[in-house]
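Complex shown without one protein chain; remaining protein chains in place.
Presenting subunit A:
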Amino acid sequence: MAVVYEFVWQVLHVLLHIHRTLITWFRTRLRNWNGQLWSRALTALLVPIALSFPNPKNLVPAPGKRVGRRYRCGTDGKSLEKLPDHIALLIAEEEPRYTDIANLVVWCMAVGISYVSVYDNYGVFRRNNSRLMDEILKQQQELLDLEGSKQLSVEFLNNGTVKQDQQVLSCQSVLKVLSPDDGKLRIVQAAQQLCRAVEQREKTSKDINVTVLDSLLRESKSTPDPDLVLKFGPVESTLGFLPWHIRLTEFISLPSHVDVSYEDLFSALQRYASCEQRLGK
């Protein structure tokens, strides 16, 4: 009898995996198909107009997947009821794609989110910090080319050192690159620090409470806890992301960060805007 149950279980899980794969396949096909459809439609419409006007440069759409995508990040941001102060991008997938992450970071900042964090549970982003920064600067440049007037200044906060960007300030965002060491290990280090203070009779154990620990774990007084975590990938877990800081964080899952679009990000932000926090009351 146990063999029968096991067989049925295997069949069930095979079906679920097929189901998942089909959904992923459909999603990517649909997007590519849509993109091609759009570019063909627009080209068909605009080519006659382009030929009749002396300056066709602005009317012919750029090739590739940028066609049809809205780039009104600033106004989109203002249209939302509430915007997170601090958004975290949790990549729960095996192979991170730097271009896609950079896109997400740049869009978040353009929409008006002040603090953006990037996390993966292998610490890959931490180790390849400079590569990520280069990608972000590159994507930022592309975004500026398309949006025109908006200037972004990005402060890269990493291990406490702050590198100032050269561009003109009109809106400022802070990027943090996080790894599992910023989670439990940081809490343990703070605990060690407090215990050392007790050992040296600078503090007593009764002085230790939530506020004291919180001030040690806060990187700077102004950095808020993450309001929203966008999780990319099939794994349903926080994978060690900042346990102390996520007590009131909303979690929104997206299937993958590979070829993620601005619309995906914006619909997640819309979902966040509609949630209600009762704070225990």
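Observations
Following the convention adopted for this analysis, a residue touches a chain if its C-beta (ideal position, glycine included) is under 8 Å from a C-beta of that chain, and two chains touch if they have at least 3 such contacts; residues count from 1.
One rule holds for everything that comes next: contacts and distances are computed from a predicted model.
The protein name that UniProt records for the chain not on display, among "Alkyl transferase", "EIF-2B GDP-GTP exchange factor subunit alpha", "Pyruvate dehydrogenase E1 component subunit beta" or "BRCA1-associated ATM activator 1", is "Alkyl transferase". Mapped onto subunit A, contacts with the missing chain fall at residues 1-2, 5-6, 8-10, 12-13, 16, 121-122, 180, 183-185, 187-188, 190-192, 194-196, 198-199, 203-206, 208-210, 212-214, 234-241, 243-244, 246-252, 275, 277, 279-281.
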